[in-house]
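What you see is the complex with one protein chain gone and the rest in place.
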Amino acid sequence: MFGTVLIANRGEIAVRVLRACRELGIRTVAVHSTEDRDSAVVRMADRSVQIGPAPARQSYLNAAAIIEAARQTGAEAVHPGYGFLSENPDFAEVCEASGLTFIGPPAEVIATLGDKTAARAAMSAAGLPLLPGSIEPLVDVEGAARLAGEIGYPVIIKAAAGGGGRGMSIVEDPSEFSRAYQQTRGTAQTLFGDGRVYVERYLASARHVEIQILCDGYGNAIHLGERDCSVQRRHQKLVEETPAPGLPAELTARMGEVAVRGALATGYLGAGTFEFIVDTENNFYFMEVNCRIQVEHPVTEAVTGVDLITEQIRIAAGERLTLTQDDVRPRGVAIECRVNVEDPTRNFAPTPGVLEQFVPPGGPFLRVDTHGYAGYRVPAAYDSLLAKVIAWAPDRAQAIARMRRALGEFTIEGPGIRTTAQFLDRVLRDPLFAEAKHDTSLVARILEADAQAT
Amino acid sequence: MFGTVLIANRGEIAVRVLRACRELGIRTVAVHSTEDRDSAVVRMADRSVQIGPAPARQSYLNAAAIIEAARQTGAEAVHPGYGFLSENPDFAEVCEASGLTFIGPPAEVIATLGDKTAARAAMSAAGLPLLPGSIEPLVDVEGAARLAGEIGYPVIIKAAAGGGGRGMSIVEDPSEFSRAYQQTRGTAQTLFGDGRVYVERYLASARHVEIQILCDGYGNAIHLGERDCSVQRRHQKLVEETPAPGLPAELTARMGEVAVRGALATGYLGAGTFEFIVDTENNFYFMEVNCRIQVEHPVTEAVTGVDLITEQIRIAAGERLTLTQDDVRPRGVAIECRVNVEDPTRNFAPTPGVLEQFVPPGGPFLRVDTHGYAGYRVPAAYDSLLAKVIAWAPDRAQAIARMRRALGEFTIEGPGIRTTAQFLDRVLRDPLFAEAKHDTSLVARILEADAQAT
Amino acid sequence: MSSYRVPRALQNGFDEHPDHEVIELRHNGLDEVLAAVRQTAVELLAAAPQSPSTLTVRAGTVAVEMTWETAAAATTVPGAVLAPPVAATIDAGGGNILAASTVGVFYRSASPGAAPFVKEGDHVVPGQQVAIIEAMKLMLPVEADRPGEVVEILVADGESVEFGQPLFRLAAVEA
Partner (left out) sequence: MSSYRVPRALQNGFDEHPDHEVIELRHNGLDEVLAAVRQTAVELLAAAPQSPSTLTVRAGTVAVEMTWETAAAATTVPGAVLAPPVAATIDAGGGNILAASTVGVFYRSASPGAAPFVKEGDHVVPGQQVAIIEAMKLMLPVEADRPGEVVEILVADGESVEFGQPLFRLAAVEA
């Protein structure tokens, strides 16, 4: 096992990784920008190194500074958390080149799965179901239009190098196709320096369901069930839960099997997530693989009892998976709510500032992961995620009741500070959500409804 | 289900009960002394009523004021928590007489089980194993001495009305017996106005293991496994865990069965605890029944997933147990540490005062139940229990590592404030505890060892 | 009624802390110590609300075990009973307030329709009954604890009051 691990991240996930290291008896190094000098992880870590100014490019995205900090502190491994450099194959490569273990998949696996067309090709070869669409990038507009016709409208045109809801167009009608095609290519070229695009069937009503997997370096791979992340605002997840409500167990079991197959086919290592969309007829289609731990990993931990960060670290240290697929016995229901420092009444504008009061909820079957504390100044430079509240219960109704109790208890106050806690409660009490009849359009519906109501 | 419940307690358990009520959609009434005017439960409750001055006799033990507060607020039921009036049969009786549901067993059951000799008689009739000793109270010193001889020394003489380590004498040698007998009778008479005593075998090395039970009003009773509470300082529990480390599963299963039998035999209702001691040969003996929820109930909740307070309330509301014995499938290991506001270096003297900083630990598989908050003034008038930290893990070693991580994170600061957190860590890292070779003498051994070391 | 008998839990005493467990205890002049503690407890109770806990703690003997229980301990003094506090008024903020000594319902007159015990402008003398608080069907007289003029009646007839709630504002008068 490693003696010292460098945590190349900030916020709640940095604290989460630190806790896992501490429980494993591993010394921790926190790297931070000038902006995060007083952050929770810096206070908790055994050592800390200031690696740059506020802008992420010069600090949390500054591979050179992070590698140098690892050298200075004698760290043997780097945990990238999520975001920042966590899915950067070059960073993974530099780590290995510098004699550091990158806690994640090998660089080439990240590279392949990070390229949408390459990932689609690999998964289709592994027999995973894909939305009808192109495997290879399209070459000319005529071929593209022909394919779109075969697929059937509406279709979506996506940049091969894209992601995060950028560089894509939904086309409802054939007459719009060629214009949208050219436009998307242009966008992709300017945005990503890579004009390759592909086209696939567009699903208006769908649910976002993902499978958590773990793979060791000895060909052992398991899945830890699914997460439903359909409650999103502009592709930002707000609420995640497991199991996926209303989906047949056989369906999610099958999704788990194919995810494991896909992982083994690509030589995956560590913790990863296979994203699928599920249509109204319960057909599921592979979307992409996330080569990192995810924000919502705690709901999986809550029902399985498996500490995913600890597993990541053990696998990276060369240990074998001690869990078999049979050992994974999910129990009950877990829901996560993301409490962001944003003002829902002002289009979710971030409200950075000082937290004069900060009292997270507590009590039975409740978990809070946060880097917040009374007196903490939430910087404007980074993500608005302040805390994750995770509630467990034997069934979904009780889990929702527990989460609503917890959100009500959460005290966060400071000049100009607003949070999404109340809005999350609004979502939880929405009939569509309560009856699990919602899809990815839920939040938009709620916002429209409330807007008209006022 | 009740519309409004009055919480006749204070501190962390009052907050715990409030959370359960809120999740059940029940309105809450907090009653409090002048001293607790700004307490957490008062801030959280839907309504609060000040029932008296600081001394418990005039507030939390003031049945008349509590009943009147219930009448004023339209409460339909009273949750007594632990301590105070929770095991007072007269209070249970007054509640019923006033048309309030007492959330606990019927008055007559509390009365029977509250009387040590009556409880011993009832349990021996139900076939539970008792330590060799007298069932009926002793009448004369000669008979007592004869019985002591038959039992074999050392013996312990206990007041029938006693409890909590008061009104008892351990006798090592027959020559001491009659003096100790007279002395104990005198103590019992002055202390409890009841001079009845009985004698039983005294075990020098023993473990304290208790069984959690639940009984509904329809003859259904289940047990939820055991708790080992052997880490005690002068009969005060410091650390509790489940399962009991090193005890064979068949043994604890048998203890569970006899506890259920004893509960059914006495017409028990609600949540209760059967206390046993287990000797070095794994023989177990019934000690007493606690007719209340206990401080350490969260460890049972952590491994079973059952919310014991919610079950108490449902049962009191006349609902049937939805759980069968087969549904109770404990998973992993849970440990609770009690963080008291005491100074271990000054013989655990309480250190009341203002908490200028109060940041409980968080993160995966961790629970904190507390009434503390930054700015809270810990009153001198009541118990020194400030927070309960509960850690869960798949195995005991990881649970201990997690607990030590959590205790290290816990920030509690204020003028004159000291806590037991560091001492608890000292206990957790003791080899005897780590190897589960400890008994109820562990804390005394540690304190002696450390005293000699300095 | 039953609540005025000595409740068994109070006879057992000391059970304010829930988790005493009886497994081993050396016999070391237990009753002398207990007697001392009981004596202290009684004296301290006679004195102001809090201090007992901290004071007995400083003893640093077996008595430490008992300090947390002081409040309850006091109730085990032979003869103690669980009765509503006597209705002697207590002083809550500003020496000119008569406050409720118990939770209950406030009545200004002995019976419906009867004349109120006092009205604004009246002068009262120590021990004079000025109202009734009904708690658990017991009528508890509220008495003035000092001379004064009733300048304001702060609670309406028939209203519920909690412990320490201001009932009357008095103005000092020449004796």
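Order of writing sets the chain letters: A, B and C. Residues in each chain are counted from 1.
What we mean here is this: a residue touches a chain if its C-beta (ideal position, glycine included) is under 8 Å from a C-beta of that chain, and two chains touch if they have at least 3 such contacts.
Just so you know, these numbers come straight off a predicted model, no measurement behind them.
Looking at the complete complex, one finds that the omitted chain is in touch with A. Residue in contact with the omitted chain (choice from A:R166, A:R254, A:R320 or A:K437): A:R166. When the missing chain is restored to the complex, the residue among A:A77, A:L138, A:I151 or A:M287 that touches it is A:M287.
Screening A:T4, A:T34 or A:N283 for touch with the missing chain picks out A:T34. By the touch rule set out above, subunit A reaches the unshown chain at residues 34-35, 49-65, 67-69, 72, 82-91, 93-94, 97-98, 111, 114-115, 158, 161-171, 180, 183, 186-187, 190-194, 202-204, 206, 208, 229, 232, 234-237, 275, 277, 287-288, 290, 292, 294-296, 346-350, 352, 379-384, 440-441.
The rule is simple: only the chains that are shown with their structure count from here on.
Put simply, the chain farthest from subunit C by mean CA position is A. One simple way to say how far apart two chains are is to compare their mean CA positions; for subunit A and subunit B this gives 43 Å. Separation between the centroids of subunit B and subunit C, computed from CA atoms only, is 28 Å.
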